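To start, the structure itself, in structure tokens.
Here the complex is missing a single protein chain, while all its other protein chains stay put.
Now for chain A:
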């Protein structure tokens, strides 16, 4: 009797995190073959056949992957530089506390703040106009809703970099890298060699599952690309939502199909992440 409750809770949790997403996936699959949805009229494979002729989903996937890799790559680089280059500042002073501040902001709030700051009618543009640096609005560089996704990357870096810096710092301390530093110095290694040969591989190896999950989370982000991105190219979540909300209900099966393919793809990406987590759990 004592063990029933945890099992029940575990079952409920399993249903929540596995059962419901799988049910959603199954509904999307049924919708993509015309067996579910408001105008479902019986089985059809034409939406699957048409998938190959629609480059939109592939383009959105490639664009999202690019943005996610650049954003997480930059965040990782900055966080490593901070943890490996400014240990003293991280242990004393307000820097460590300041890293928590962006983490308290919801993604949409941060995106809105960046929009107000960086758009052509935003604060920076106004300041540069007042200072005589630009003569008109169009002269201010396009930093949000730009083709390369600069605004989206910047917003994700602002959210991900502090998180990764805190993570690396925790690993650094838990792995007693300071002691290793003293040891390698005693053995004749330079500070640079310690960072490259000892600290960097250890930090990256232990943080790998989190880095992968951060990349997947950025890949599927919605709020930030919605506000700071363009109608084209779109990141995956915005692309899918746009398709689901189109005026034409006959488009719904194609939207269900796109959702199924994306969700399936992300699940496949999560499998190696789970394997890593088991091997290198913190």
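Basically, contacts are C-beta pairs under 8 Å (C-beta built on N, C-alpha and C of every residue); 3 or more make two chains touch, one makes a residue touch a chain; residues count from 1.
Note that contacts and distances are computed from a predicted model.
> According to its UniProt entry, is the unseen chain "NADH-quinone oxidoreductase", "Alpha-D-ribose 1-methylphosphonate 5-phosphate C-P lyase", "Extracellular solute-binding protein family 1" or "Sugar ABC transporter permease"?
Going by its UniProt entry, the chain not pictured is "Extracellular solute-binding protein family 1".
> Tell me which residue among A:76, A:145, A:169 or A:237 touches the hidden chain in the full complex.
A:145
> Touching the absent chain in the whole complex: find that residue among A:109, A:137 or A:274.
Checking the options A:109, A:137 or A:274, the one contacting the hidden chain is A:137.
> Mind pulling the chain A residues that touch the left-out chain?
The missing chain touches chain A at positions 37-39, 56, 120-121, 137-138, 142, 145, 147, 230-232, 244-249, 251-252.
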